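One protein chain is absent from this view; the other protein chains keep their places.
Here the chain labels run A, B, C and D in written order, and each chain numbers its own residues starting at 1.
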Amino acid sequence: MTLALALEQLLNGLQLGVMLFLMAAGLTLIFGVMGLINLAHGSLYMVGAFACAAVASATGSFWIGLIASFACAAAAGAIVELLVIRRLYDRDHLDQVLATFALILIFSEGTRWLFGSFPLYLDIPRLLQGAVALPGGAQYPVYRLAIIAAGALVALGLYLLIGKTRLGMRIRAGESDREMIGALGVDIRTLYTVVFALGAALAGFAGAMVGALQSVQVGMGEPVLILAFVVIVIGGIGSIKGALLGALLVGVVDTMGRFLLPQVLALFVPPSQAGLIGGAAASMLIYVMMALILAVKPRGLFAAAHA
Amino acid sequence: EPLKIGMITTLSGGGAGLGIDTRDGFMLAIKQAGNDEIEVITEDDGQKPELAVQIADKMVQSDQVDILTGIVWSNLLMAVAPSAVAQGKFYVSTNAAPAALAGENCNPLYFNAAYQNDNLHEAMGEYANKDYKKMFIMAPNYPAGKDSLTGFKRFYKGEVTSEVYTQVGQTDYAAEIAQIRASGADGVFAFLPGGMGIAFMKQYAQSGVKISIMGPGFSFSQDVLGAIGDAALGVKNSGHWAKDLDNEANKKFVEAFQAEYGRLPSIYAVQAYDAGQLIASAAAKADVKDTEAFRAELLKADIQSPRGKFKFNINQHPIQDIYVREVVKDGDVLTNKIIAPVFTDHEDAYAKDCKM
Amino acid sequence: MLTRETIVNIVLAALLLAVPLAANASGQPFYVTIATRVAILALAATGLNLALGLGGLVSFGHAAFFGIGGYAAGILASHSFSGEPLLFGLSGTKQMPLIWVVAMLVAGLVGLLIGTISLRTSGVYFIMITLAFAQMVYYFAISWPAYGGEDGLSILVRNQFAGVNTMKPVSFFLICYVLLMLALGLFVLVRGSRFGSALQAARQNEVRVATVGIAPYRIRLTAFAISAAMTGLAGALYADLNRFVSPSMLSWHMSGELIVLIILGGTGRLFGPLAGAALFVIFEYLLGGLTERWQFFLGLILLATVLFARGGLLGLLAGKARHG
Amino acid sequence: MAEPVLELSDLVKNFGALRATDHVSIDLKPGEIHALIGPNGAGKSTLIHQICGTVRQDSGTIRFAGQDIGHLGVAERSRLGLGRTFQVSSLAPEFSALRNVMLAVQAQQGTSFGFFKPVMRDASLIDRSMAMLKRVGLQDRARLAAAELSHGERRQLEIAIALALNSKAFLLDEPMAGMGPEGSKSLTGFLDTLRQEAPILLVEHDMDAVFALADRISVLVYGRIIATGTVEEIRRDPAVRAAYLGDHA
Partner (left out) sequence: MLLDVSKIEASYGASQALFGVDLAVAEGEAVALMGRNGMGKTTTIRAICNLNPPRAGSVRLAGTDLKGKPSHRVAKLGIGLVPEGRRCFPNLTVHENLVAAARPGAWTLDRVNVLFPRLAERHAQMARSLSGGEQQMLAIGRALMTNPRLLILDEATEGLAPVIRQAIWAAIRKLKAEGLSILVVDKTLSELLPVADRCVILENGRSVWQGPPAALTADLQDRYLGV
């Protein structure tokens, strides 16, 4: 193994981390800050990807698709909030689980109804195609660099929004005592609708960005959902900084694990066995890490002081 | 008394495309057979083994079907087929073909109209011998993935630089692509069905790595080509069928399928079509209640397969030709074109263990 | 004096018995299978209900115990079939009672292990750490080849129970039904007991429990292990019902479904799991027969239930829950 | 002089840069009511938390009933006989008042690992709990859920729970808070008799009650004890007047 390869893998890990953050960003807002367990987050991600793919193929422009993904997911989020979520704030968390579980079914089958059962085509825009040479000789896809930039921007924006604005304070206040923030004159209902829609829009945006790298198909949101929860919980719920660092950690550990575990094992067992066992161990790795972290720090790495 | 067929396949969720092709191909065959004594009940298994079992129970106990068919995935098949045949029902597989049912545990009532899971991978191994000295091979870490790499290596004689198992459902392949770049291999064999393949191919195309990719037909089947897009152009893959295979039956089939459903068929559609033809042909000559007679008729495989020739081995899996295909653009649509046969009259590796 | 809830419960228990018996008598064995599925899922959810409903421990990883129970049955049966020794020269078995004991022990022990670590956290962190453990088991099962990996493991002939022909759907149903009733009985006892009091109080206010001198951790850990064992037992039965086990029993969907069953029926209610399981399976079955888009409509129905039937089905039928 | 039941020596607790408890040494003797007063944020509740074990001290020792309890958990200390009430009521809200007390009685009787016998048919639990409720005057509200009680009633319930624990010492954090004038009056009378059962460390801002009840008063300011003495001594102490009492003396 060369140093260049190790470095490239490290970069891959970081990039995967930023991508995970981008996927988790909307959830950070809805789950981390508003305190709402939204299992349907992956569905909003899917809505974004489908909207982008459909609009991009109709108009021929990825960028219009990207805007559409934002808008459609926001609209879907707002509708869901108004019709469903709004009635559940003062209920048990568990009711949210059931309701959003139901929403997954509705969104998945609904999307299949509209778009059929075959994966859609969504490709990277011409502007961001190809790879650039990195110092040290390796090549790196431009689009992945774009994802890093988008993720970083979203992280910064969220950090400022939640930590530094009155809007952010109100959202957090609403999380701990909705009735009280209302009694102080803040229209928390409308505010929550807006925030939920924003969270949904971020999910949709991530779905579109990442969808161009992956496959746009029904069910694409589910693995994302679990990963996004993992990321947020490792980082510490409510903390944007935590979510970002949690994402980077998961990204690096996962990438390096997939890459290194089989190689390490190959020192002891025949290569095809090493591949198998290493692969199995690698897929468990981030969950092992999460369990370890929570066993030692039961409230995540950055137990939310604030944002 | 009519012949009742229970079709269990995946019609909802992420894997629905395969099930829909399966159903449509099968129904086309039944329709063409024009035998109104044949009745088909279709249900969705949602790609969940428990649900498949439940439906199978219902079809056997309440609907009293004679034949079960339609399952796409090996793990669902393993949940349904062994107990179905144990209850004296026929199972005719339209796709899934795990090794576990092809060798020692073969069963007189279990037929496979598609292939044996390893076959397409074996063909790629054989094909790679020609031009490739060092191969990088990868597959998801589940039984079908392991069978895939085993099948590939069974025929490939060159050096395997790395053998990588990815996560089932993995969506990011940057780490694997970096390994490919560094591997020094001159070819990559990737078995990544469904969304996994789409993600991998798109990412590979952007990576700047130029080592050529090949894989079994599943990774480049009609159902995913559209989503991969031009990144798939030129990729070699194995198949027992392609749209341009030159025979009368195939032309008729492709035309009929397009006329009926407005899209191109995939291998899943062909396999199911043949399964449908097989059942219909046997039903025309024997009563399904007479198990021995019906089985004998099935074994004859008296059908016009779009694959050209088609016959059953001792373990009731096909003996057939397997080709290398290439992804090409036909007008606006991506599709596969046959380049050359790799195997003729290929038998699977497990048949010899089958004592029937 | 019978409360409304008791009446509803009796009716539910009677229905679950009567419907399959009637179906069997009228030659519809398939409905017996459905009822068996309901009974088993209800048993699994009752296990979870102990932790979740009484103790407030929202485990998003109970599929692990369900699957472990299933694999215990599958592995024991397959070793008994192949004659290969299992561990330390012990052989497999096809005897249900023995399998149940093993399933409960293994699931309970794993529950103890997972609980020991998970219970250090609380709230959403607990939800997620239990999920993490379940995912570990899931990925392990998928990629571990010895027992079939993702393809799973078939049990060709259902395991045996002395004096009963378990392959007859009705017999097997009755076995499951009796076990479910026993579990519900245990649930009632535990709920009303000192242990149950402490457990429920710990859900409502952990600090309060500690300040009267009861260590909440030990109470919860015990509850979690019992809950895991019960769900493990259900897993073993499920394996026998399907004559098949696979990692899908371990997936997070399964964990989610168990939670959904409980909420659908009524969280913390004795018959919540049964009501929820019955509703869910019936919907799944009826809708599945009506339309290919059944999941869409299932979603709508579930949604309507949360929005309009507060406290689940039992909340609707029997009013608000009461705590003595 | 009798041995103190509870003895804190040199207790220190820092929250980051803030020293909430600064070398505090006080004790509680049998039969006495020792009042702890001091400005808001002086560290009184933090001190109680340390005695109960919900907050760990940074240094110093806590002796109770003849043993060092500084390393024990909350539940263990409670079982040794430390009974406390909270500044903000802390109850099992869905349980009835009765069941809240029963929980304490069951803990006090020893085991909570009984899985089968129903508590609601357990006379040993119910009778004693009802007796405790009666002592605080809540017998008519026994079947109401704690959440349905008014603020003042919840405070009374907390005291009933502490009573049920057969405590060897009571730590009461502002028991008068939220009680109406009538409630305060009767509670004052009640605490006066309670001291016969076990000594009380009383944190309270209601000076009428403190002056009426306390045998000794310690004054905590910025984490530090600035004075300990009888009611009269404390009333006259100019430093205490400036820091805490103002013109309430």
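In the analysis below, contacts are C-beta pairs under 8 Å (C-beta built on N, C-alpha and C of every residue); 3 or more make two chains touch, one makes a residue touch a chain.
What you see is a predicted model, and the numbers here were worked out from it, not measured in a lab.
List the neighbours, among the chains on screen, of the chain that has been left out.
A, D
For the chain left off this view, which of A:110, A:151 or A:238 is in contact with it?
Considering all chains, including the one not shown, the answer is A:238.
Touching the left-out chain: which of D:45, D:129, D:167 or D:218?
Of these options, the touching residue for the absent chain is D:45.
One chain is left out of this view; which of D:73, D:93, D:118 or D:178 touches it in the full complex?
Hidden-chain contact among the options goes to D:178.
Pick out the residues on subunit A that sit against the missing chain.
166, 169-170, 172-173, 175-177, 179-189, 238, 304-306
For the chain that got dropped from the picture, name the residues of subunit D it touches.
Against the missing chain, subunit D presents residues 15, 37-45, 87-88, 148-153, 174, 177-185, 205-207, 243-248.
As a working rule, only the chains that are shown with their structure count from here on.
When A-C is set beside B-C, which has more C-beta pairs in contact?
Looking at contacts between chains, A-C has the larger number.
Taking mean CA positions as centres, which chain lies farthest from subunit C?
Looking at centroid distances, D is the chain farthest away.
Need the CA-centroid distance for the pair subunit A / subunit C, whole Å please.
Computed from C-alpha means, the inter-chain centre distance equals 31 Å.
So which stretches of subunit A touch two or more other chains?
Expected reply: 108-109, 276, 279-280, 283.
Residues of subunit D that contact two or more other chains, please.
none
Help me check something: in the complex, which residues belonging to subunit A touch subunit C?
Going through subunit A, the ones touching subunit C are 31, 37, 39, 84, 87-88, 91-95, 97-99, 101-106, 108-110, 113, 226, 229-230, 233, 237, 276, 279-280, 283-284, 287-288, 290-291, 294-295, 298-300.
What residues on subunit B touch subunit A, complex-wise?
These residues of subunit B touch subunit A: 11-14, 16-17, 19-20, 141, 146, 149, 153, 162-169, 171-172, 174-176, 178-179, 181-182, 194-196, 198-199, 202-203, 206-209, 223-224, 226-231.
Under the definition above, what is the set of subunit A residues touching subunit B in their complex?
Contacts found on subunit A: 1-2, 4-5, 8-9, 12-13, 15-16, 19, 108-109, 112, 117-124, 129-131, 138-144, 210, 212-220, 223-224, 255, 258-259, 262, 271-272, 275-276, 278-280, 282-283.
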